[in-house]
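Below is a structure I'd like to ask you about.
Complex shown without one protein chain; remaining protein chains in place.
Here is chain A:
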Amino acid sequence: MLRYSKTKTILTLGVILLGLLLAVPSMMSKEQRDAYRAAIPSWVPSWLIPHRAIVLGLDLQGGSHILLEVDQPDLVRTQVVALRDDVRRVLRETGVAAEGGIQTTPRGVQLRVGDQAARARLVPKLRELSQPITNAILGQTGARTVEVTEGEGGLVQLTLSEQGIADRVRRAVDQSIEVVRRRVDQLGTTEPSIQRQGADRILVQVPGLQDPTRLEEILGRTAKLEFRLLGDSGSTDTELMPSRDSGGQRVPVERRVIVSGEDLTDAQPGFDSRTNEPIVNFRFNLRGAQRFGEATTQNVGRPLAIVLDNEVISAPRILQPITGGSGQISGRFTVQQANDLSVLLRSGALPAKLNIVERRTIGPGLGQDSIEAGKMATYIATLLVAAYMFATYGVFGFIANIALIVHVGLIFGLMSVLEATLTLPGIAGIVLTIGTAVDSNVLIYERIREEARAGRSVVSAIQAGFDRAFATIIDSNSTMAIAALILFFMGSGPVRGFAVVFILGILTTVITAVTLTRMMIALWYAYARPKAIPF
């Protein structure tokens, strides 16, 4: 019998209505949605009223997608330098002399100590430089940060271990995420997303940015600030650094760091009261103020090098002791540069250099154009397909068209409740499913025709049509779903947005075909009592 029970009718309509209601918040403009959300009384449980909305991808709303990667070679270089300094300190403390000094290797340092007694005294101390690596899950891992080996002829090698470097990279990413978040927040953007990706990467997504250049400049800088003294060119305690004052020429700077950026509590852009040049005013914490005060008291008359990312940005002469714990940095800045530098100093330095390995920036205008074009294509596609279905199947085509519109509505509803991201390829996916969604109906209708031609009665043909087409619908849609699922798992960004739409589209088309279509045909049959299949 061609019957669709009352309970099932109510259930079907209820579920579909609910699905469509879920899409409502996504149909509102941002202002309307905020007002709507605010209007929901607080005593109403949040799951009771649809409040979630589709997120527009960066390719539709405009914005920046920047994938940063910790510069591992740079990190290793820094570690090697630190290791060399530590070894030098240990040599000094133990009073052991290394023949020919300390040599750096690509992943560590080596030195030669011929005297066995001295070596026996030195090596245990060197081993103390190596720390065990702890892991949040496993606790002690057994691995250490530095491997110390002794070779022929009194050779001692200290090598950064593989696990040690991996551990450093992991921690650098953790610290960098915090710094990056602080920096991006300073730009005053709405809803930036900053997340770890893989072992050594950070994905920064900032929607609706007017000036992406600034974001990139701010993210790409390490912002390691140091106050050091200028030294004499011959000394071993100095290193050469490019200087902005002398047009990039290299000047000798003492290795010893008086105070670094970590000891800053605040930095603000300002103007020099005499020259009117843009500057950055800063304030030290207690420790920084103390050290800075001592150093400036002892070195009145000498030039103080202000080093930013291994470049001397200025080297003013110390005119008098600075004990107040605050000061200013000048360096021929533009207003924008002074602004950015204070942002960077407030946010803190990155533990390692970050490189941009992928950048995708879309202007807001282009995104809006894409949305308009996508809407247009969706309307036209729906119109064409609906007209064609009606021309082919008449009343049944009309029923399929209602199912088609519900199908599109349900995709939006499901995407809303999942807070899925709608991307430009996702819009293409919606248009494509408009073409393929009616396939389930076509399979059923063609089967009904066949069964009727084979001599079945109207009711029996409709019944058999649904039953027999069902397996085909499942099989043909499953193969599509498999391809879409794989696309979802391996794709990223916009392509993933396409996969989401396609998977949901397959789901909703199967559901609408076997429930909604069936129900409508049962109702129509009960009303029209036809003697023959009307197509």
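Basically, contacts are C-beta pairs under 8 Å (C-beta built on N, C-alpha and C of every residue); 3 or more make two chains touch, one makes a residue touch a chain; residues count from 1.
Please note the rule applied: contacts and distances are computed from a predicted model.
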Hidden subunit of the complex - UniProt protein name among "C-type cytochrome biogenesis protein CcmF", "CO or xanthine dehydrogenase, FAD-binding subunit", "Tripartite tricarboxylate transporter TctA" or "Protein-export membrane protein SecF": "Protein-export membrane protein SecF"
Of A:I10, A:M490 or A:L523, the residue in touch with the unshown chain: A:M490
Which residue of A:V280, A:L424 or A:M519 touches the chain not shown here: A:L424
Selected from A:R144, A:R360 or A:R456 as touching the chain missing from the view: A:R360
Residue numbers in chain A that touch the chain omitted from display: 59, 67, 69, 71, 212-213, 216, 220, 355-363, 365-366, 369-370, 372-374, 376-377, 380-381, 384-385, 388-389, 391-394, 424-425, 427-428, 431-432, 434-436, 438-439, 442-443, 446, 449-450, 453, 467-468, 470-472, 474-484, 486-487, 490-492, 494-495, 498-499, 502, 535
